[in-house]
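Structure in structure tokens, see below.
Excluded from the complex is one protein chain; the other protein chains are retained at their positions.
Chain naming follows the written order as A and B, and within any one chain the residues start at number 1.
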Amino acid sequence: MLTALELIGIAVFAASGALAAVRARLDVFGVVVLALTTALGGGIVRDVLLGVHPPAALVTWPYLVVAAGTGVVVFWFHPTVAKLRRSVLLLDAIGLGLFVTAGTSTALRLGAPPYAACLVGVTTGIGGGALRDVLLREIPLVLRREIYAVAALAGAVVVVLGDQLRLPAGLVSITGSALIVGLRLIALWRHWNAPIAPKLDG
Amino acid sequence: MLTALELIGIAVFAASGALAAVRARLDVFGVVVLALTTALGGGIVRDVLLGVHPPAALVTWPYLVVAAGTGVVVFWFHPTVAKLRRSVLLLDAIGLGLFVTAGTSTALRLGAPPYAACLVGVTTGIGGGALRDVLLREIPLVLRREIYAVAALAGAVVVVLGDQLRLPAGLVSITGSALIVGLRLIALWRHWNAPIAPKLDG
Partner (left out) sequence: MLTALELIGIAVFAASGALAAVRARLDVFGVVVLALTTALGGGIVRDVLLGVHPPAALVTWPYLVVAAGTGVVVFWFHPTVAKLRRSVLLLDAIGLGLFVTAGTSTALRLGAPPYAACLVGVTTGIGGGALRDVLLREIPLVLRREIYAVAALAGAVVVVLGDQLRLPAGLVSITGSALIVGLRLIALWRHWNAPIAPKLDG
């Protein structure tokens, strides 16, 4: 079941990258490349940081098939997908939850200390979207959006605390993911945003 | 001879980075830095993904000398180089062919599975140009141009198939490179482009 959830997370992130690429008027190959980058980028950065060679995302063919296939589907059916914006935001929150908790668990398993595991987990969750935005010349949404990084960090902290207290890993991952999804959905619903500094005079 | 071809590939990619930097009004050091990044970036990303430390591009001094020297030459003679645009496009196609097949072969030799080797090879070929464009705030050309990524992928697949069929490695590399160069040149000549999705209403 975890694998099914992982593939859903990959498909969701691939769809967000593909939609952004369609909007930027890229051709079908650019759309597929951005789908792959967005869906697999966070996990690749995680594995590079942790010294996993080659990164799991490159040697697990179902990941590649799902990400590239999602890119093609979005390219052909993007008006329909764009209409599903609310569903995409929900699925994106689920993807973030799954990627952050999976990234944090992987880092702990490979011997990273707790705070490093949190950072690696958050990077896994937000890295793909940041790459997508940099490639399309946008300031990454995660730096600007409602409580995105903080929701990710909260979920990573839950996984680390659960590991320290030796709670069952599956339960902890589900709790961390649920916290991330919940925070994201409440932030979207209530338009929660973090404070911005007052404008500089100069 | 392969080494000579590699150095030609590096010089060509360095020239493309240096020309772009001159156009963006960078100073001579910025031009050299971009020449190095464009020429060596793809190989460095490949080695980071495959766990080769430190990356070959940093410990092979002829690569550094050729890339930096090309940057300086382009800085001083750039009007002439800019006139050679057709030659640069031809040489760029050759560079792409060499980098993709070399990257794919390296990945196979280090034990990557076939599809991972294809991806690593394509990344080797397009990574340097993507870094160049991101540093200069452009949407990477490889996401927008005539059949660029697909030509790279076709060549990588040839190398992988040749490896599976145990054909002689040199022959396979030359065939793969020739396929990439041929596809790129035909795409440029006929203005082949991949389809773009129709515009979104919203």
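Quick notes on this structure:
The criterion applied here is as follows: a contact is a pair of C-beta atoms (placed from the backbone, for glycine too) under 8 Å apart; a residue touches a chain by one contact, two chains touch by 3 or more.
As the structure is a computational prediction, the values presented were derived from the model and not from experiment.
Which of A:31, A:50 or A:160 touches the hidden chain is settled by the complete complex: it is A:50.
Those residues of chain B that touch the chain absent from the view are 21-31, 33-34, 44, 48, 51, 53-55, 58-59, 61, 64, 75-76, 78-79, 82, 134-137.
Listed by residue number, the positions of chain A touching the unshown chain are 48-51, 107, 112-113, 115-116, 119-120, 130, 134, 137-140, 142-144, 147-150, 193-197, 199-202.
By our rule, only the chains that are shown with their structure count from here on.
If you lay the C-alpha trace of chain A over that of chain B, the rotation comes to 120 degrees, to the nearest 5.
If you average the CA atoms of chain A and of chain B, the two centres end up 29 Å from each other.
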